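For this depiction, one protein chain was excluded, whereas all remaining protein chains were kept in their positions.
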Amino acid sequence: MIIQLEKGIQQQDLQKLRDSLNGIDYKSNEVQTQFQHYIIGVGKKEFDIRSIGTLPGIKDIHRVSDAYKLVSRKWRVEDSVIDLGDGVKLGTGHFEIMAGPCSIESDEQIETTLQHLQKNNIRIMRGGVYKPRSSPYSFRGLGLEGLVRWHEAAKRYGIKIITEVMMTEQIEDMLPYVDILQVGARNSQNFNLLDALGKIDKPVLLKRGISGTIDELLQAAEYIFSNGNEKIMLCERGIRSYEKAYRNTMDINAIPILKEKTHLPVIADPSHGIGVRRHVSKVALATVAAGADGVIMEVHAQPEKAFSDGQQTLNFSEANKAYEDMRKMREIVNGG
Amino acid sequence: MIIQLEKGIQQQDLQKLRDSLNGIDYKSNEVQTQFQHYIIGVGKKEFDIRSIGTLPGIKDIHRVSDAYKLVSRKWRVEDSVIDLGDGVKLGTGHFEIMAGPCSIESDEQIETTLQHLQKNNIRIMRGGVYKPRSSPYSFRGLGLEGLVRWHEAAKRYGIKIITEVMMTEQIEDMLPYVDILQVGARNSQNFNLLDALGKIDKPVLLKRGISGTIDELLQAAEYIFSNGNEKIMLCERGIRSYEKAYRNTMDINAIPILKEKTHLPVIADPSHGIGVRRHVSKVALATVAAGADGVIMEVHAQPEKAFSDGQQTLNFSEANKAYEDMRKMREIVNGG
Amino acid sequence: MIIQLEKGIQQQDLQKLRDSLNGIDYKSNEVQTQFQHYIIGVGKKEFDIRSIGTLPGIKDIHRVSDAYKLVSRKWRVEDSVIDLGDGVKLGTGHFEIMAGPCSIESDEQIETTLQHLQKNNIRIMRGGVYKPRSSPYSFRGLGLEGLVRWHEAAKRYGIKIITEVMMTEQIEDMLPYVDILQVGARNSQNFNLLDALGKIDKPVLLKRGISGTIDELLQAAEYIFSNGNEKIMLCERGIRSYEKAYRNTMDINAIPILKEKTHLPVIADPSHGIGVRRHVSKVALATVAAGADGVIMEVHAQPEKAFSDGQQTLNFSEANKAYEDMRKMREIVNGG
Partner (left out) sequence: MIIQLEKGIQQQDLQKLRDSLNGIDYKSNEVQTQFQHYIIGVGKKEFDIRSIGTLPGIKDIHRVSDAYKLVSRKWRVEDSVIDLGDGVKLGTGHFEIMAGPCSIESDEQIETTLQHLQKNNIRIMRGGVYKPRSSPYSFRGLGLEGLVRWHEAAKRYGIKIITEVMMTEQIEDMLPYVDILQVGARNSQNFNLLDALGKIDKPVLLKRGISGTIDELLQAAEYIFSNGNEKIMLCERGIRSYEKAYRNTMDINAIPILKEKTHLPVIADPSHGIGVRRHVSKVALATVAAGADGVIMEVHAQPEKAFSDGQQTLNFSEANKAYEDMRKMREIVNGG
């Protein structure tokens, strides 16, 4: 059960509400986000919600039967749109492409990529400075120093930055230099990290786990939201299956299913979703057709020379065509 | 290794070829299809294929490293197009929608569906008269009698018929009444059935197994082709995964991958691919965006009352919109 | 709902029962097996089963909520034991090992294997004469002729034969020469084959599908049982998963789960269950520890030279040790 409180609810009214919930054996979780103030009541007893809803200081009340609450569309019927500033918005009606390399490698690479993005009117650049790598002996990214230089360059172009955060301790240092913090598939159930990301006021893109269920993804988002941060995007990036003809199985079904279950924006990652460069554009188109609110993809001036994951990375001319196709597709889907 | 023979190759030249293959320890499999005459040589020794290629009576020769041979694009670079007659073709450049109920139920249902299809300019009707059912106590279809009546009605509308065949013994009886024989997911490795379907001159739509690999699908197609029938379409219908939010996981990746690996037409089945009625249209659009040559989907005047699988079946007005969207999408993809 | 009838039920009593079921909108399926006579009533209405149970000619009546009925332990509480004659029984309390090559290859191979089995007191020999092969160009077995010669030799040793049947048309010819007919994983939902196997009086070993669920396996068994053949064994042979370190994922959980859900004997196939020769014995031991009623495994005098699947086949000395260990294990499990 979600109870949305009036902004300036009196302490005594809040206490009365808590007592009422207590009285029916409901645990009350207080949630204060950038935008709103809620009590999440968790319990089993059946009762007439009007008996709570008519208490003073309460704006709205809803039963939500899902395991997740605040991210559920049963609670919020309208789509959430995330405002990154400078006219860049993410969510229904605001399709955005985020593109860039797997890893940030050098000043020159940053510059070349930013030029490519600007030329294509892409307003968000992706890139990793902290890289989760299966082997401890692999390159793990340029770290904070790389991020700072990337930020400096991106600012000159007016292009926003999305990059992965891997641990709680990194958040504070990264905050001044990022526009969206990404949680990778391997950390999708790193609950302490999710808790911490709920305590900042910066958009988070949350990737589905490598074999995560849709329900687990939504509950992971609930961790962030219930800690106070409403600015969340979900990202479908392919799941692990038995098939060996490609790297991951893009779960195209997840896109309409997520759009139905939650009000949060849904982003697709076709690069990881298939993991085979020559098919990324086709899969990207499909995700737009299925209703994705945005697409994040890997591009590089010379994928063959990329530090990592070059095999799923488009070069600039492949990318140019992909952007154009996706935007055309988006218009059709919207108009349809 | 595939050796394409001249149409009227002399017996003595054929024998000379066999002897040459024998001489290098290659097993030779003779394949005579509706269209061509081949020898498939299977062996391990490395040798100069020109030594074979210059023998008399040989039109073409290629090494094909795939486990499948004749269905591989390494052999035939151009897309195969299947001609159903009356201007209905399947394959690259000839997008077709096949629609109809899960099960054929009654004359009235047949008639209503045919009218709906005609109105929408759909030229192929799907429907089951032999139904593979998990439980022996479920309805198993109207059988041959139902097919005969369906055929009679469809002929009046000039609409073609695709329906599932479940066992070798059914083929002969069904042949006069069908335009495409479908092999269901549960029979995708029923090799005796595949052998038998290779011996007829009628198009076959081969569904991927419930957890079949792309490679297994192609090898299943090779069974049909190598028995003499080149008229094969492949169908991606969703795979089994751990996710419980829907019935099957539409493998959108399989579409571009199959288009790359084989010259055969690739059809998508979004109804089974997600199994959730309210999302079928979105998934259908995505498969067209990904490059499917055709779509097969379940429609019914009243899905709630369908004998089986109503939960993934569109009603006529939902279907009308889906057809329109897919066709628009197809134009964009083609033009793109 | 299962209604077991008195052996000599009067036609008029049977009719009265059918009418009663009709009256409450239950479909009645008559099942006459080697041993018993049943009516399976399928319907939705709640009613007092005593109103049916007290009709004349009825021996027993039970509600069975599972999708499968006659194979459910909710119906038959006691374990079914299958008698192969000559003191060889399969089922709880009668552990048997079935061993032999993947494919029957030659008279010499048959003879050597039979000697090996006799020495180890193994009473059932496995081997394929019809082989389901992914590629149409692979060896498909010696066929009926091979079976006849194998049978002749096995009879001399007093050893029973289990071999795979791939299509309905093969059954009649094979019957005189086999003791158990095996349905392979690829045919586990070949419903017409299952129907046909229900109409004979010969034990059937039914393998779980490559990605079959436990529920599907039990419903497949229900096909055989409801067509009249109670002599069914189920076989867990590993499922398909994402893991690449071995060929299949032996589902050890399936063994206790199947033993709980059904009264039929449960056999394990560790050779396919892992598909890696040097680990087959360990996995075999584990399946016995988990409660398997029998084990089927691949052995060959020279696995390296086997026609097929040598990589999961034990040689005779490896097998000797495996048999001994399994039997010791079985005693412990039984005594425990």
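Per-chain residue numbering starts at 1, and chain names A, B and C are given in the order in which the chains are listed.
Everything that follows uses one rule, which is that contacts are C-beta pairs under 8 Å (C-beta built on N, C-alpha and C of every residue); 3 or more make two chains touch, one makes a residue touch a chain.
Bear in mind that the values here come from a model prediction, so they are computed numbers and not experimental data.
J.: In the intact complex, which of the presented chains make contact with the chain not displayed?
T.: If we consider the entire complex, the absent chain touches A, B, C.
J.: Any idea which of A:Ile3, A:Leu147, A:Met166 or A:Leu314 touches the chain not displayed?
T.: That would be A:Met166, which touches the missing chain.
J.: Given the contact definition stated above, which residue among C:Thr92, C:Thr112 or C:Thr249 touches the chain not shown here?
T.: Selected residue, touching the omitted chain: C:Thr249.
J.: Going by the contact rule already stated, which one of A:Arg76, A:Arg240 or A:His300 would touch the omitted chain in the full complex?
T.: Of the listed residues, the one touching the omitted chain is A:Arg240.
J.: For review purposes, identify every residue of chain B that touches the missing chain, sorted by number.
T.: That gives, for chain B, the contact residues 211, 240-242, 244.
J.: What chain A residues would touch the chain not displayed?
T.: Given the touch definition above, chain A has residues 27, 29, 40, 42, 67-69, 132-137, 166-169, 186-187, 189-193, 195, 209-211, 215-216, 219, 222-223, 226-227, 240 touching the missing chain.
J.: For chain C, enumerate the residues touching the unshown chain of the complex.
T.: Residues in contact with the chain left out: 211, 213-215, 239, 241-246, 249-257, 260-261, 273-274, 276, 278-279, 282-283, 285-291, 325, 328-329, 332-333, 336.
In the analysis below, only the chains that are shown with their structure count from here on.
J.: Quick one: point me to the chain whose Cα centre is farthest from that of chain B.
T.: It is A.
J.: Taking all residue numbers at the chain B to chain C contact, is the shared part over half or under half, that is, same or different?
T.: Same residues, largely: of all residue numbers at this interface, over half are found in both copies.
J.: Averaging only over C-alpha atoms, locate the centres of chain A and chain B and give their separation in whole Å.
T.: Comparing mean C-alpha positions, chain B is 39 Å from chain A.
J.: Using mean CA coordinates as chain centres, what's the chain B-chain C distance in Å?
T.: 33
J.: For chain A, give me the residues that contact two or more of the other chains.
T.: Within chain A, the residues that touch at least two other chains are 211, 241-242, 244.
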